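A single protein chain has been omitted; all remaining protein chains appear in their positions.
We just call them A and B in the order they show up, numbering each chain from 1.
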Amino acid sequence: MARQRRHWPIHLVLIAACFVMLVPFYWVLKTSVSGENIFSYPPSIIPRDPHLFYYVDVWYAIPFARYFLNSVVVSVLTIIANVVLNAMAGYSLTQAFAGKQIVLMLFLSCMMIPFQATIIPAYLITGKLGLLDSYLGLALPMFSTIICIFVFKASFDAVPRSLLDAARVDGLSEWLIIWKVMMPLAKAAVATNVILSFIWSWNNFMWPLIATRSQDMQTLPLGLARFISYQEDTTGALYAFCIMVLAPGILLFLLAQKEFVQGLTTGATKG
Amino acid sequence: MSLEEDLARPRWKRWLFNRFVLVPGGIGIIAIVWNAWVFTHNHGTVAGRVVDAKGAPVEGAEVKLWVFNFTTFVEQASTQTKADGSFEFASNPSHNIQLSAEKAGVGRSRIPVRLYFQSEDISLKRPLQLSAAETGK
Partner (left out) sequence: MSVTAMDSSVARSRFTERRSTRKAVLIWSFLAPSLVIFLLYRILPLAWNVLLSFEAWSPLKPAVFIGFDNYREMFQDDDVFWQALWNTLGIIASAPLGIAIALGLALLVNSNIRGRDVYRTLIFLSYPLMTVAVAIIWRWMFDERVGLINYVARSLHLTDQPIPFLNSFTWALPCVIAANIWQMLGFYMIIILTGLQTIPGNLYEAAEIDGANSFRRFLRITLPLLRPSLFLCFVIGMLNSVTSFDLIYVMTNGGPGHATEILVTYIYKLAFNQTRFDYAAAITVVFFLLLLAVTWGANRLSGGNVGAVEYD
């Protein structure tokens, strides 16, 4: 009983905090299904005459499936490239070789350069490569991330040396060592890398905004931002679109919650 | 419910029956069923009835199908009601339409109809009720 009395203020504060965190979602969800005129005041707290027709409107107003496909393609490209390239680079950093210090210094200093500070030349370079407005061009700048390289390196460092030597004696090439010996032992690093690169590419807005021209290449966040510019706030369809864009992210987060939290914190503390 | 917990189960079961397969799989199945439904019900027929203020069927009323186009509804097709007051449109292309019915001397009526997908086949439960009050508009 004493425990209970001590704990209820904590619960109260935390429930209030959760309330503040969740109410914005609810407000948008409510707007997206509410049948009343969205500008009637006072706004209803519970949706009046709920219906799903705003979602139908969105589906036909914009090429949602196309945006979704674009987002998926770019994300998948990024994730695959990230895992492969970062694992290779991370593995090399566990080995001794001439010039290792220079490479490390280079990586560490690259980490200080935020992508936002490179957009103009990045745009010009991508243009020179002829990759503007293509999936590859959208994904290329995010193909390898330094934080994840170090996550891989830390996880490879933990693999016992003797295992490596044994594999070498068995005649496995370095390439096979990475994939057959190291990767199965570095599942946590792979999960971290997949989640970080997914979040970065899925939510990325600025680079697609710069690097795409045609409607066909737009990704979901871009489609969402464009949707405001021609729909303004006058319809619940915008909020239905918002929910449709958020839903996959929330679903994935709830599915792989542990991995998400772990991945993001490892990414942050290592980086 | 981690994957490592139940190593006793066969490998393929572990790969197949976890939340990362079941949830997207479930969503995929729902999507397939929905699309099958859509493909078998998208002939664009819109059927309904027109009645007068007392609820009696109206014959020979002119019914128009309006289709939403950017900001306004534009007239798409028109037809006449039969003796029992019923009407039917064959090729409605849209998901956001309005139906209007009018007969001189009886009145007129206009209702919005929302559909769950384009060209959804629909037969209206509630008839269009003509009223003289709206004639003046």
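Note that a residue touches a chain if its C-beta (ideal position, glycine included) is under 8 Å from a C-beta of that chain, and two chains touch if they have at least 3 such contacts.
Keep in mind it's a predicted model, so treat the numbers as computed, not measured.
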Chains shown that the absent chain touches, full complex: A
Identified contact with the non-displayed chain, of A:Ser144, A:Ser197 or A:Thr212: A:Ser144
Residue of A:Leu52, A:Val103 or A:Ala158 touching the missing chain in the full complex: A:Val103
Residue among A:Val33, A:Ile199 or A:Met217 that touches the chain left out of view: A:Ile199
Subunit A, residues in touch with the chain not shown (by the definition above): 7, 10-11, 13-14, 17-18, 20-25, 27-28, 31, 38-43, 85-86, 88-89, 91-92, 95, 97-98, 103-104, 106-108, 110-125, 140-141, 143-144, 146, 149-150, 162, 165-166, 168-169, 174-175, 199, 202-203, 205-206, 209-210, 220-221, 224-225, 228, 233, 238-239, 242, 245-246, 249-250, 253-254, 257, 260-261, 264-265, 268-271
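FYI, only the chains that are shown with their structure count from here on.
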Between subunit A and subunit B, centroid-to-centroid distance (C-alpha), Å: 37
Residue ranges of subunit B touching subunit A (in the complex, touch as defined): 19-20, 23, 95-96, 114-118
Subunit B partner contacts - residues on subunit A that touch it in the complex: 51-53, 56-57, 60, 251, 255-256
